[in-house]
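Here it is, the structure in full.
All protein chains but one are shown at their positions in the complex.
For clarity, chains are labelled A, B and C in written order, and residue numbers in each chain start from 1.
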Amino acid sequence: MITIGIIGGAGFTAGELIRILLHHKKVNIDFIYSTSNAGNKVSAVHQDLIGSTELVFTNTINPKVDVLFLCLGHGNSKNFLAQNTSFNNVIIDLSNDFRLQDNAKFQGKEFVYGLPELQKEKIQHAQYIANPGCFATALQLAILPLASERLLENDVHVNAVTGATGAGVSLSKTTHFTWRDNNFSYYKPFTHQHLGEINQTVQQLQTGFDSEINFLPNRGNFSRGIYATTYTHFKGSLEEAKALYHEYYKDAAFTFVTDQELHVKQVVNTNKCLLHLHKHNDKLLITSCIDNLIKGASGQAVQNMNLLYGFDEKEGLELKGSCF
Amino acid sequence: MITIGIIGGAGFTAGELIRILLHHKKVNIDFIYSTSNAGNKVSAVHQDLIGSTELVFTNTINPKVDVLFLCLGHGNSKNFLAQNTSFNNVIIDLSNDFRLQDNAKFQGKEFVYGLPELQKEKIQHAQYIANPGCFATALQLAILPLASERLLENDVHVNAVTGATGAGVSLSKTTHFTWRDNNFSYYKPFTHQHLGEINQTVQQLQTGFDSEINFLPNRGNFSRGIYATTYTHFKGSLEEAKALYHEYYKDAAFTFVTDQELHVKQVVNTNKCLLHLHKHNDKLLITSCIDNLIKGASGQAVQNMNLLYGFDEKEGLELKGSCF
Amino acid sequence: MITIGIIGGAGFTAGELIRILLHHKKVNIDFIYSTSNAGNKVSAVHQDLIGSTELVFTNTINPKVDVLFLCLGHGNSKNFLAQNTSFNNVIIDLSNDFRLQDNAKFQGKEFVYGLPELQKEKIQHAQYIANPGCFATALQLAILPLASERLLENDVHVNAVTGATGAGVSLSKTTHFTWRDNNFSYYKPFTHQHLGEINQTVQQLQTGFDSEINFLPNRGNFSRGIYATTYTHFKGSLEEAKALYHEYYKDAAFTFVTDQELHVKQVVNTNKCLLHLHKHNDKLLITSCIDNLIKGASGQAVQNMNLLYGFDEKEGLELKGSCF
Partner (left out) sequence: MITIGIIGGAGFTAGELIRILLHHKKVNIDFIYSTSNAGNKVSAVHQDLIGSTELVFTNTINPKVDVLFLCLGHGNSKNFLAQNTSFNNVIIDLSNDFRLQDNAKFQGKEFVYGLPELQKEKIQHAQYIANPGCFATALQLAILPLASERLLENDVHVNAVTGATGAGVSLSKTTHFTWRDNNFSYYKPFTHQHLGEINQTVQQLQTGFDSEINFLPNRGNFSRGIYATTYTHFKGSLEEAKALYHEYYKDAAFTFVTDQELHVKQVVNTNKCLLHLHKHNDKLLITSCIDNLIKGASGQAVQNMNLLYGFDEKEGLELKGSCF
C-alpha cells in the first residue's frame, strides 16, 4: 500500500485521478491540495463523489507521500517544484513542463516520458514521469509501429477532434454551452503544442525523418474523447500493416487494433486506445481513439505509477465504459 | 420608414433583434450602442452576420430615433434612463424593470405590459413598452384563456425547461459546455422572478384568485426554447377546453392551438407559441412552447413595435424555423 | 464463484450487465444468449468491449447456471419462461412482467420485488427477483421515507425526464438524432406504466393512501439518467424531513441524501441514487437522480444478486462515474 498526494485538485484531470484512485487497491490518497478549495469537501467540487469519499481539500502538503501527482496548468509544475523543494519521492507530472528532452532535467530530477507503448522499461525504472499530452497520446499511438520500423516515408496528415474537457474547467467563449452546442471548429492549425512531443518520439524511433506532420486539431461538441485520423503513404498491403500493428501492440495492456470502423464513444470512460487500419491506393489511414482525460491524462498517469511500482498494469483501470 | 436604436448591443437579445430588424421593411437601424464594443463591426460579435451587415457598434446615442430598444441586464434599464433623459420617443424595454405595476411609472413615462395576447389595444396606443419575460410569456399563454373566464379553481402546477441562452452570454459554471452537455437540473424552485408578472396578469383577469402557481424552472441541455407543462383542475370536457382556447386565440398572429403533442423544436427560431391541451380525469394539462429569444424576447419586442406603429403585426417575423 | 447466463444479450440493459459482470469478482459469465447475434462476438455489438472480452453470443442455453438474467422486452420474459421450463435456479428479471403482485407468481415461481431500499431482507431470501423499472426506482426512492411513516397527506406531483437509452435500442422517430438533439417533450402524461409499481409500494407502506400521484414523464435530449422532482404537502420542517430521509437511508449502499442541489450527471455511470430536499412554504420538494441503466436496471440487478448470495452489496458496483 502506497500513499499519494495530488496537487491542483480541483481540475478535470485531478478529478479523474481521484475517481480512479479511490478504487485502486494499492493506493491510499493521503491529501488533495487545492489552495482555492482548502477546507471544502472534495465531493463539493467533484460532485459525483457524494457518497464515495469524505476527503477534504487541504492547503498543506505532506512531503512523505510515496507519489506526488501534479495536476497543474502548463508552466505551473515547474513553478511548484521550484517553491517546494522538499519532495524527493516519485513525481508524476501531467503538465507539458518536462516532456521535451530540453526540459526534462530540473533541479537534479530527470523526467522520463511516460508513454508505456513507447518505453515501458524506462518507465518501470523511472522516478520522475512526464505524462504525455492527450492529442500526443492519440497521435503517437497511431504511428508508433510505422516509425519503429522506419516506415514513415513522407508527409503525415492528421485531423483530430477533442471533447470540451480538453480545454479545462476555466470558462471561455468556446466552452460556453450556447457556442459549443451543435458546433464545430478548428484551432491552432499546424502548430499545436503537442507536435513537440510527437516529433521528438518520431526522431527517437526513426532518426532523420524530415517530412512534415500536418496536424489540424478541432473542437468537437462533445465532452470527452479524442478521435484522430492519420494517413500517410505506405507501400505494403493492408494485411502487412495489420500484422505490423498487431505485433507492435501485442503486449499492450490497453491499446488494441480492431477490424471494426471506430467511433469515439467506444473508449469513453476507459483507459483504452482503439486503433483501426484502412488502405486506399497507396495511403494507409489509421484511426485512433482515446478518452482524453483517461488514456490521455489521469488513466495513463496511474498506468505509469503501476508500472513504476510493479503493480498489475491494469490495477484500478478496468473501468466500465460509458458508451452511450 | 422609422429609425431605431439598440442599447446593449452585444447580448443574445440584441443579436436576435438585429437579425430580425435587418430584414424588416419599415425599419432602418440607426445605431447599435455598446460601450465595450464601440468601433467594432457588429459581425465581429454576432458572427453569423458576416455578409449581412456592415454596421459598426457605437458609443454615441442618437436621441432622435423613433424607437429605442433597451437590451440591458435587469436593473440596468432604470439606470440607463436615469442617466439619459433626453429621449422622448418610443421605448421598448426588454428587461424586467418596468413590468410590474409598482415599477411601471418612471420619470413621467408609463410603461404598458407588452403581451399582445393579453392587451393588444393598450399596446397599440402605448408609447413605452415593458416587454414580458420569456418564462412569463410561455406560462401566461398557457393560462390566459382560463383566467379570462375566471376558471382557475385552485393550485396550478407548472414545470418548464429553458435552453441555455436563457442564462445570457456571461459565463458561469452551469453554462460551461462540459457541465451542461447531457445534463439537467432545476433552479429557483417556486420563486422564479417571472412569477410576479404572471400573478399580476392572473389578478388582472381573475381578481381574487388566491391559490398558488407552483412553478419549477429547469435548465435544459439545449440552446433555445422553452417547453412548459401546466396542469390544474378543470371541470369541463376536453372539447370545451379546446373551444375556449381556440376562441381566445382566434385573432392571435403567432399563438396557435394544435391537436398534435408538442416538442420544443417546433417553435425554434420563430415567433410562434404553440399550445396543446390534454385532459386526464379532472386535470387539464396545457403544453406551451416558445423560442425564449424570439417570442420570449426580441420577436415579441418587434411584434409590439409593429402593433404600436400600425404595421402588419407579422412584418419581419415570418421567420423560417430551424426545426432540426 | 457463481456462473450466470444472460437472455436477450444485444440490448442496452444486457450490455450494461455484461460491462459490470466482466469485473465482478464472484461471477463467471457462462453464456450470453441472443438468437439474432448467435455466433457473433459480443464486442461486435457492444463495441466498447473490444479488448475486454472474447465472449461470443450463443443460441444455446445452459440451464445449470446459478443465475439467469432476463433482459427481454416487456411481455417477453413470461413467454421465455413458458417455453424454457427447465431452469430452476435463481432468476433476475429486468422486464415489468412480474413486478405487480397480480403477476408475481408464474409456474410455481414467486417473484420478489427487488428494490433493496424497500425490502432488503426479502431480497436476501428470494430466489426469483422482479427488478424495478427505472422511473419506478427514482420515484419510489423519492417518497419511501414519507410513505414508511404514513406522511403522504395528499396529491404528489412528479415531473421526471429520462435519457434516450430509456427508449431502448430500437429506432423510432423520437430516438432519431435530428429529432431528439436540442429537443424536449413529454409522453404518456399521468399514465406511465411504472405508476403501477409505485402505487403498489405506497399501499404496502401507507395502506389506504387515496390521493393521486401525478406523474409527467419527459424525453430529454441526453443519453443516460433520470432527473425527477417530486413535491407534496409536508407539515414538518426541512430539518425534520432531512432527519427522516437520513435515518431511512442510513444503511443504504448506494442511496445518499445531500444538501447540494443536484444535476443528473452526478450519477451517470454509477449505481447511486442521490436525493436532495427543499422546503417552500408547506411543500416539500424532493429531487432524485439515478442512471436509468444502472441503478434503474442492470446495476440494481447485480445489487439484488449480491444481496441474494450474501456477497458484498457493492461488489462490482463501485463504478467510476462519467460526470462530464
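Heads up, the rule we're going with is that a residue touches a chain if its C-beta (ideal position, glycine included) is under 8 Å from a C-beta of that chain, and two chains touch if they have at least 3 such contacts.
Note that the coordinates shown come from a computational prediction; the quantities given were computed from them, not determined experimentally.
With the missing chain put back, one of B:266, B:287 or B:304 would touch it. Which one?
Of the listed residues, the one touching the omitted chain is B:266.
Who touches the missing chain here, B:48, B:102, B:121 or B:210?
Counting the whole complex, the residue in contact with the absent chain is B:48.
Touching the hidden chain in the complete assembly: which of A:41, A:120 or A:157 does that?
Going through A:41, A:120 or A:157 one by one, A:157 is the residue touching the chain not shown.
Touching the missing chain, which residues of chain C?
Spelled out for chain C, the touching residues are 12, 163-165, 169, 171-172, 175-182, 221-223.
Footprint of the hidden chain on chain A, which residues?
Those residues of chain A that touch the unshown chain are 157, 159, 161, 163, 178-179, 181-187, 189-191, 214, 216, 218, 220-225, 227, 229, 231, 261-265, 268, 278, 280-281, 283, 285, 287, 324.
May I ask you to list the residues on chain B that touch the chain which is not drawn?
On the side of chain B, residues 12, 15, 19-20, 23, 44, 46-51, 165, 181-182, 223-224, 254, 256, 258, 260, 263, 265-270, 272, 274, 318-324 touch the unshown chain.
Please note the rule applied: only the chains that are shown with their structure count from here on.
Point out which chain occupies the most central position, where each centre is the mean of Cα atoms.
Of the chains present, the most centrally placed is C.
Between chain A and chain C, tell me the centre distance in angstrom, where each centre is the average of that chain's C-alpha atoms.
Distance between chain centres: 34 Å.
Report the inter-centroid distance (CA atoms only) between chain A and chain B in whole Å.
Centre-to-centre distance between chain A and chain B: 46 Å.
Centroid of chain B to centroid of chain C, CA atoms only: how many Å?
40
Can you tell me which residues of chain C touch two or more of the remaining chains?
Residues 181-182, 223-224, 263, 265, 268, 324.
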